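A single protein chain has been omitted; all remaining protein chains appear in their positions.
Chain IDs A and B follow the sequence of writing; residue 1 opens each chain.
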Amino acid sequence: MDLNINESDIGFRDEVRAFLASCWPKADKQRNRSQKDIALFRQRAIEAGYLYRSIPRRYGGSEQAYNIIRAEIIREEFGRVRAPMEVSGNGTSMLVPTLLDCGTEWQREQFIRPTISGEYVWAQGYSEPGAGSDLAALKTSAVLTGDQWVINGHKIWTTDVLKAQFMFALVRTEPDAPKHKGISYLLIDLRQPGVTVRPLKQLHGGEEFGEVFLENVKTPADWIVGNRGEGWSVSKTTLKHERSSIGNAKSYMAMYARLYELAAGTTRSGLPAIQDPVIRVELARIEALVLSQQYSSYRQFSRAAVGKDPGLSPLLNKLVCTGIGHRIAALAQELIAESGLLLPSAQVRGAEKWVNQIVGSLGVAIAGGSSNIQRNIIAERGLDLPRAQGEGA
Amino acid sequence: MDLLLTSEQEQIVEAIAAVLGDELPLTGGHPRRMTRSLWQLASDLGWIGLGLPMSVGGMQASTVEEALLFHKIGYHCGPMELLFSVIAAHAAKDSNPALCERLVKGEARAGYLIGTSLNPPWLALAMANAEVAVRLDANDQMILHGAVPLTSHEQICGLDPAVDTMSIDALPQILCVAPANVTSRGLLLVAAMEAGLARLALDLACEHAKVREQFGKAIGSFQAVRHACADMAVRSEAVDSQLAFAAASLAKESDSAFYEVRALKCLSIDAAYRNVRSAIQIFGAIGVTDEHVMHLLLKRTHLLDALFGNRSHQLDRLLAYPFPDS
Partner (left out) sequence: MIFDTSDIQDSFRESVERLCERAMPATQLRHVFDAGTGFDAALWDGLVDLGVPALVVPEKHGGLALSLFDLALVAETLGYHAAPVPFLGHMLASMAIACAPENELQSQYLQSFVTGERRVSLAMDALYCESGVAHPATGKVRADAVLNADCADVLVVRAGEGCGLLAREHIGNMTALNVADRTRPLFAIEYDLADVQLLHIDQAQRARLLDAGRVLLAADAYGGARRCFNMSVAYAKMREQYGAPIGSFQAVKHQLADLAATIDPGIGLYWLAAKSYDDDPANASRLSALAKAHLCEIFRLASRAAVEAHGGIGYTWEYELQIWFKRALFDFAMMGTPGECFAKAGPGEPAKSERR
């Protein structure tokens, strides 16, 4: 579906297509383009105003007016030809917006450019063993000693920590203040003595996160973002992102397409599974869920684009998608049958790659705010239901 | 039908629990593989021959006692080798008593072959030290095979890290076709392991919910968590009841045993999946790492589902069977 709202958007789409045709031509060995080619392409795309649109030019962005329709058009067109998008990761998605909103001029100049180029990789140091859903209970401490912070504590579920040079972290700097008021947001260089990183292997074998032990780790006094004791609100900064849930909904449509292919290629009781009435109906049910979410996202997007209230829908997206992921996983497990006993690897069979979805869909229900925390948020912020004593959201 | 345990049966359960508690403590995420000492104990205590006649060195107990044993093994996420050997021994009982006796004594071990389809490759479980293997064929008959030739297999990475997994291109030689009731026995014992595992998930989650604190109190005080625990308990109670009933039906060789055992298998695999997933949700992030025992429960559930015909296979069979008169 093309989200062209008016003539100027259609013109813009043509412009993006022309840019891609000249700067990202179809190559025979598209997948093997060098890092240098990719970096060069990104640079051109920034100059053309297509990437890092909310970041000022002086920090390496393209400084474009806020326009979610154009942002979506860029994502659609870049996606169509598989052109490189913005560097992914915690740095660009979380730290940079925070620095733009709450950072000092020096911090922005120092960190934004190398982060969006992919040179600096950031770990997110939020959760601790005793502070998961109840994040504000975190205990890692930082004490200002002379011109530097001295940090001690233990972070866990730290995304990307295995490849990161830096971490942005929530730490307790005001031990006597109330829970939420004693937290500060610090930037930490992980390449120093006292930092011990240990990978945490997930149950499907992936190692995307780890834990970090911090023992008398030091960071300069001016590497604090925002004021002392304001870390909680700094971490909740939400800039006017040109984001939408369409991309996520589309990824579930792509997953449905793969599931359909799987059913078409699987034999069950001597027939293609796609001809089995039970499988057909479950696939149709999943398609209904996926289409609902995809077009609900288009609706949310269309309303946001013209400043209309999208209602409750945006709060629901994660819970809805988690549910769809479980349904897809369940049918995939049925289809792959015995291959579900293998761990995905470079070895023979192939259908076992679905084991990642079957097992990984459980992780989605926990990461980034567990499903129960999502339900609290929906009930309290969305439905205005009263908050019970001592319950978090 | 009396479904309560006799004092003798209660003693058996306690003895089994004591051995497993010592041999397989429930700490950490490392796989619980079969150990030399557990294998020795299991043979010495007569676990493999529990339901077999004395003529082959068995204890002449019934499926009720066997179900109790495998419920406990499931509860400890214990090794699969015991199940395979028990089924193989029952399969060999009439046609090859000497093999049966060696299995009962623990001198021979059995593995399991997965694949009812006619096309290779098949999966071979726990075959590394096994000289025989059991397999369910497309007609739900249990087949006893010989050992996998060393040359024709490839070691592969199984989902369940406690179970040695190979891919084989040719089925080993067939030794015999087991008597018809061995399939039901196998299903009953797998279901018993699933029921045990569902209860383990329940107990671990409840324990965690009592000690883990968030927002200043035990997470078990939040309705979202306590209700999930209550639902898990309801599932476990239902499954354990049906397990007792199906085990007794099979012991009596009642006409409805076929139906009861397959109904049990559908209930027990459902309870295992749902309790394990609920427990993982309650454990939060630690539950999706390989450092905590929960990942073993999840992977084991997937494995058990595939043994002796998965859930949809059992549902198919149930549909073809007349509902028993009460």
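FYI, contacts are C-beta pairs under 8 Å (C-beta built on N, C-alpha and C of every residue); 3 or more make two chains touch, one makes a residue touch a chain.
The shown structure was predicted, so the numbers you read here are calculated from the model rather than taken from an experiment.
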Interface partners of the hidden chain - shown chains only, full complex considered: A, B
Residue in contact with the excluded chain [from A:Ala18, A:Leu40, A:Leu144 or A:Ala288]: A:Ala288
Among A:Ala18, A:Leu40, A:Ala257 or A:Leu271, the residue in touch with the chain that has been omitted: A:Ala257
Absent-chain contact - pick from A:Ala221, A:Leu271 or A:Ala388: A:Ala388
Residues of chain A (touch criterion as defined above) contacting the omitted chain: 1-5, 80, 253-254, 256-258, 260-261, 263, 274, 277, 280-281, 283-289, 291-299, 301-303, 305-306, 308, 311-313, 316, 319-320, 323, 372, 374-376, 378-380, 382-388, 391
Touch residues of chain B, complete complex, unshown partner: 222-224, 227
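Here is the rule we use: only the chains that are shown with their structure count from here on.
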Mean-CA-position distance for chain B and chain A (Å): 40
Complex contacts: residues of chain B adjacent to chain A: 114-115, 117, 121, 123, 154, 156-160, 165, 167, 213-217, 222, 224-225, 277, 280-281, 284-285, 287-291, 294-295, 298-299, 302-303, 306, 310, 312
Complex contacts: residues of chain A adjacent to chain B: 127, 130-134, 137, 156-157, 200-203, 205, 267, 278, 333-334, 337-338, 340-343, 345, 347-349, 355, 358-359, 362-363, 365-367, 370-372, 375, 390-392
